[in-house]
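Just one protein chain is left out here, and the rest sit where they should.
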Amino acid sequence: MLALTVVGSVVLVQFDWFGDAASEEAPPIDTLFDVMVVLSTFVFSIVMVMFGYAIWKFRARPGDESDGAPIHGNTKLEIAWTVIPTIIVLFGAGYSWIVLDDIEARADDAMPLKVTAQQFKWTFEYPEADGLRSDELHVPVDRQLDVQLEALDVVHSFWVPEWRIKRDLVPAGEGGDEIDDEFVVTPNEEGTFSLVCTELCGLGHTTMRATVVVESQEEFDQWLDDQAQAEAGAGGGSSAAGGT
Amino acid sequence: MESASVAVGQAEPHEHHGPPEAHQSSRIDRQTLGILLFIVTEAMLFGAFFASYFFLRVVSNEGPWPPEGFELPVAVAGVNTAILISSSFTVHWALEATRKGNRRGMQMGLMTTWLLGSTFLFIQINEYIHIGFSGRDGAFGSIFYGLTGLHGAHVLVGLLLLSFANIRAWRGHFGPKAKDHLGVEVPGIYWHFVDVMWIIVFTVVYIL
Partner (left out) sequence: MAVAIKQPGLARGALGFIVGSAFGFGLVVALRAISGLEIFQTEQTGYPHLVVPAITGPLGFLVGLGAFDYWFRWAAGRPTIPEDHSQHGAKSWRDYFKFNTDHKVIGIQYIVTTFFFFLVGGLIAMLIRAELAQPGTQIVDPGVYNGLFSTHAAIMIFVFVIPVFAGIANYVLPLMIGAPDMAFPRLNALSFWMLPIAGILFLSSFLVPGGAFDAGWTGYAPLSTGAPLGQSFFNLGVQFAGASSVATALNFLVTIVTMRAPGMTFWRMPLLVWANLSTSLLVVAATPFIAGVQFMVLFDRVLHTNFFQAAFGGDVLSYQHIFWFYSHPAVYIMMLPGFGIISEVISTHARKPIFGYRLMALALIGIVVLSYTVWAHHMFVSGMFAWLRVPMMITTLLIAVPTGIKIFSWLATLFNSVLHLRSTAMLFALGFVTTFTIGGISGVMLGMVPIDIHVSDTYFIVAHIHFVLFGGSVFTIFAGIYHWFPKMTGRMYDEKLGRVHFYLTLVGMLGTFIPMHWVGMEGMPRRVADYAAQFGDWNLMISISSFLLGIAQLVFLYNMIVSWKWGPRATANPWRAKTIEWQVSSPPPIFNFDEIPRVVGGPYEFGVPGARHAIMGGEEAEVRKPEPAVVGAAGGGGGGSPGERGGP
């Protein structure tokens, strides 16, 4: 059983279950998941080994119509399998809590970013660049993003799988501060990713994607300049999203 | 009641092959337990609307409550509350009378309860007509009509049950034995629930 657990765990933690990681939040989450994989393998192999053993060992021989041993229970055993799992899950809860605090910790120099979703389109706004808007998301690498969410019609959900972070965008009224519409994430790999809407939002939900480009600070600044110029040139038309 | 038992009595001599009498494994009878559980369900239905009320008023509402421009006729509703509460007493009276075999008292009690309940409903509808806003007016309108309307629907159901009890009472049913007056007792329990629920709705919607 133990051998199975060890072998199973060793094999299973080799996989990148969640796919490529590209944010600072990803490693703690992935590690948490690996720990869970090991624990689960342990629990699952106990159950399966016992199970297989019981079926193999106690299978009725043909013609055996007798009854099994009249065992009604065993208090110690029952307490054990109540208490031990409780401890395991409480450990899991504590550990998850720590990870949660960790991935939600805020940096001082975070870059504000406004994300607006509507059927079926994403718009990104850069308050630091005079409210420049784009429908492609460009962000600098290694800088925390302070993402502010807004939904104009129905519920949508922001997810970049490589960043591991997901949050729904919820239509809010005037008051609005009852919705937790802010999260942080720190991309730390350059590259092009895909932003996926993960909350069913209607006919175009399937195709409600946006391109995410994580680039160096210089490239990002360059991009901002280009965008600003393009916008000025086109009279604020082409790349600016119709937003509200 | 007489006629009913006679009818059953006559059927008996024919070869009657029916189920065995079920064993009564609890002190409480089926009908009473049934109505109590039904009340649990009903209370939870109100719970759903109170949950909505909580979100609309406490979570997502910024300004005063009721919002500006909305005014509730608390005094009229207060009188109406008194009417409904008194009907709880009359239905209790009807049950007591039934228990004592006081046919007249039972009939009067049930009738008064029915009339009081109808008056309540009438005043409530009248209030809707004159209140000056509809369920489309903001979240306040929605939840106001949601809660009071849900309660109104329960009054209607209660009145329906009481109508049955009234009809049966006037047609000579019910008697002092416990199993002969379930038809008064069960609607009565439901009616008490409708009253208690109104006190909660009234307090939450009109006063708090």
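Letters A and B mark the chains in the order given here, with residues in each chain numbered from 1 onward.
Heads up, the rule we're going with is that contacts are C-beta pairs under 8 Å (C-beta built on N, C-alpha and C of every residue); 3 or more make two chains touch, one makes a residue touch a chain.
Every value quoted in this text rests on a predicted model; they were computed, and no experiment measured them.
**Q** Report, in label order, the displayed chains that the undisplayed chain touches.
**A** A, B
**Q** Take the complete complex as the reference. Which residues in subunit A touch the chain that isn't displayed?
**A** Interface with the chain not displayed, on the subunit A side: 17-19, 28-29, 32-33, 36, 40, 43-44, 47-48, 50-51, 54-55, 58-60, 64-74, 77-78, 81-82, 85-86, 89-90, 92-93, 96-97, 99-100, 103, 149, 153-155, 157, 159, 161-162, 164-174, 178-181, 194, 196-207.
**Q** If the hidden chain were put back, which residues of subunit B would touch it?
**A** Within subunit B, the residues that touch the unshown chain are 3-4, 6-8, 10-12, 17-26, 28-30, 33-34, 37-38, 40-42, 44-45, 47-49, 51-52, 55-56, 59-61, 67, 135-136, 138-143, 145-146, 163-164, 167-168, 170-171, 173.
Convention: only the chains that are shown with their structure count from here on.
**Q** State, to the nearest whole Å, the distance from the C-alpha centre of subunit A to the C-alpha centre of subunit B.
**A** 49
**Q** Once bound in the complex, which stretches of subunit B touch subunit A?
**A** Residues 59-62.
**Q** If we count contacts the way the header does, which residues on subunit A are in touch with subunit B in the complex?
**A** 172-175, 178
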